[in-house]
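Data block below; observations after.
All protein chains of the complex are present and in place, except for one that has been dropped.
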Amino acid sequence: MEAAKKERFEPQSPNPIKMVKRNNPNRMTYKRQKKVLGILFSLPALVLLFTFLILPVILAFIYSFMDYAMLRPGEKTFIGLDNYQRLLTDGNFLNALKNTMYFTAVVVPLQSLVALGLALLVNKKVKLASLGRVFFFSPVVTSMVVVAILWTFLYNVENGLINSVLNLFGIPNQPFLLSPNQAMNSIIFMSIWQAAGFQMIIFLAGLKEVPEELYEAAEIDGANAWRKFLNVTLPALKHVTAFVLIITTIQAFRLFVQPFVMTNGGPSGSTKTLVYMLYEEGFQFRDVGYSSAISVVFFIIVLSVSLIMKKILVKE
Amino acid sequence: MKRWGLGFLSIVMAAGIATGCSSNDDVVSNEASNNNQSGSSGDVVNLTVWHPESSREMTAAYSEIFEEFNEMHKGEIEVSYEFIPRGNQYAYEDQVSAAASSSSLPDLLSLDGPNVANYADSGIIQPIDGLVDNIDDFVDSVIVQGTFGDELYAIGPTESTVALFYNVEMLEEAGITPPTSLEDAWTWDEFYEAAKTLTDRENGIYGVNWTLDYGEWIIYFSGPTVWSNSGGFIAEDGSTTEGIMNSPETIEALEFLQKFAEEGLVNLQPTPTEFEDGNAAMMLMGSWQWENLKEYPDTEWGITYYPRSPKGEQVSPSGDWTWGMSTNTEHQEEAALLLNFLTNEENGLKLALASGKPAARKSAFDNMTEWNELPLRVLKDQVIETSHPRPRTTSYPVLSARYGEAVQNIFLGADVKEELDRVASEVERDIERQSR
Partner (left out) sequence: MNYKTKKRLAKVGVNLTIIVVGLLFIAPLLWMIISSLKPETKIFTQMGLEAFIPESLTFENYYNILFNKETGTNFFLYMWNSLYTVGMIVILGLIVNSLCAYALVKLKFPGAGLILMIIIALYIVPFESVLIPLYLIVNAFGWVNEYPALYVPFIANCFNIFLFRQFFLNIPKELEEAAHIDGASPWTTFWRIIVPNAKPVFATSAILTFVTHWSDFMWPLIVTTGASKRTVQVGIQYLFTDNNIQYGEIMAALSLTTIPVILIFLFFQRYYVQGITSSGVKG
């Protein structure tokens, strides 16, 4: 759509290069060549995606209308909307939805801000910039399962590192993962620590695409650092920021490993999430049909949220 | 970009092709020999076997047994065995589920006791009635755990239990003498009083330690407290849980355990080596743990019996990994031969010694002289006299998971009845779903 819009405005462009192009007699063949090559270039990706992602998604969609016990693949039967009906009355589902929403709402803005801050910090031309990149990125390189085990020790009530630091400031031991009120926030804090480096790298790549000249021009106009950030950096990061926000939202919705390893979804269900639930129903309880129905609903919810975000972000 | 990209690509590809060809013959010999055999001679029966990865000693013992079997049946049967990681909680079960969904299960597979009902009911393992030699030699709990409906589906070489480990020095100092015979096993009150006396929060010492692992452990270690009080989890025929899971007896048993948490006699987030480091005076732990305690020579330890309810019987946990025959096998006869070899007296003894767990055959204990003396005699007594298997129901996965969550909440102060009511209603719904 964006492409079409640009095409329409093209004739009014005063750019001399474009004028030349318009008069080029080869233009039609070039355009056709682009179309053919476009399909050709995207074909490998599309074939792979179809086989290993779209096909499984279609299968999962079909399973959601079935009574399908994982250990009895031969006895699948269609049961219409039964799985969805069950979902509506399942208190666990509503609780998981609430927890997932809370996590997403807190993590997305916070983590993106932290990531942007880190990226700006290590984008500076200072000696320690590249060391900083390694430091900030290092939590990302360790697998989430590992990090989760590690932080369970760090959050330990009596012996944990975090409480021993808090004690230095006169703060008494906190229950963290043992408290229904603190468990999710503890997971949020740890998740931001773990993943901020991921978004930092994307922002950093974006910052590298901002032409140096724009800053120089702003400097000549006497802009201070904050003005430069607002008037040069942020607009140049438009596409990247949209990308980071949408991606982080989707990733946040998929929260699973942290509560699975650290809290078992507890205490009192305070860290049970949607993906946790669909894993539990599908694998632990081996009810593929119900698990697939949760997947479908999850998909619809996240898709709606992403579409709304895209609308807001692309509107400019 | 282009240059290094292609360079790296060609190196990786070339190396991959190279190792892809060689990895079969030098790295994993058992797998390789299997592949070669099936190619060269058509008469050899290939059996595949899965077992979860466990301790190094156990893996070594099993490997030896399989190799010996291969040697005995050279040219006739060739076993290829794999040790599958258990990972975090249920990795092994997930792999079995995936294989079952594509009918590619191995001929023999190891499974945890409580999975027997679910696997048998789903038809992924088959009855082995009449295929097991000298079956009267097995302790009762092994047979009970392996039975679903009226048929035997699984049998294992070892048993397991949970007992009360204690720090000898600390108990002596406090003037506490733990019981040394089954008849004198502590009642709840005696156990509670001991824990209370031994707790010394000033010095960071807890009266008792029980690991609060997620997954299977919670029902395994706390079940006997419930049974001992004449409580339960589900009807014998698996038809209902309402009024059993949330019966007054079950509630009372968990209120007893809750008291330990409320009064700070147990650490809700213990370090993995709390007892070993001398920060807990007693520990409710699996029978395998005594082997690991050897690594801590500074801590002198003993074992006493699982405490019993004042108004009930002495009960102890039981249930270990057992062997089942998959319905995908085309070599029932050969698989049965291997199954019997794995669980015969000699190998049962070998595996028991390797794992530090009690044997499943009574006759194997004749050669386990160490187990006739304290402290190991405690474990043997429990296995032979008082062991109780976990519930046998196709709804077990839901029951175990939801009960585990409830106990977690109960220890953190939740209302016992409310929690158990919720477990009961969720399990009830699963029973209904399964009977649909």
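Observations on the model:
The chains carry the letters A and B, assigned in the order they are written, with residues numbered from 1 in each.
The working rule: a residue touches a chain if its C-beta (ideal position, glycine included) is under 8 Å from a C-beta of that chain, and two chains touch if they have at least 3 such contacts.
Predicted model only: the values in this text are computed from it and were never measured.
If you put the hidden chain back, the residue from A:Y84, A:Y102, A:F137 or A:F229 that touches it is A:F137. Of B:Q95, B:S309 or B:S326, it is B:Q95 that touches the chain left out of the display.
Within the complete assembly, residues 1-2, 5, 8-9, 12-13, 15-16, 19-20, 23-24, 27-28, 31, 50, 52-56, 59, 82-88, 91, 94-95, 98-99, 101-102, 104, 271-274, 276-277, 286, 288-289, 291-292, 295-296, 355-356 of subunit B touch the chain that is not shown.
Against the chain not displayed here, subunit A makes contact via residues 1-3, 15, 17-18, 20-21, 24, 30, 33-42, 44-49, 51-57, 59-60, 63, 70, 118, 121-122, 124, 126-147, 150-151, 153-154, 156, 159-161, 163-165, 168, 193, 197-198, 201-202, 204-206, 208-209, 211-213, 236, 239-240, 242-243, 246-247, 250, 253-254, 256, 275, 278-279, 282-283, 288, 291-292, 294-295, 298-299, 302-303, 306, 310.
Methods note: only the chains that are shown with their structure count from here on.
With each centre defined as the average position of its C-alpha atoms, the distance from subunit A to subunit B rounds to 38 Å.
Within the complex formed with subunit B, the subunit A residues making contact are 67, 69-73, 145, 153, 156-159, 177-180, 260-261, 264-269, 280, 283-287. Across the complex, subunit A is touched by residues 88-90, 93-94, 97, 100-103, 118-119, 122-124, 204, 214, 267-269, 271, 397-398, 401, 404-405, 408-409, 412, 414, 430, 433, 436 of subunit B.
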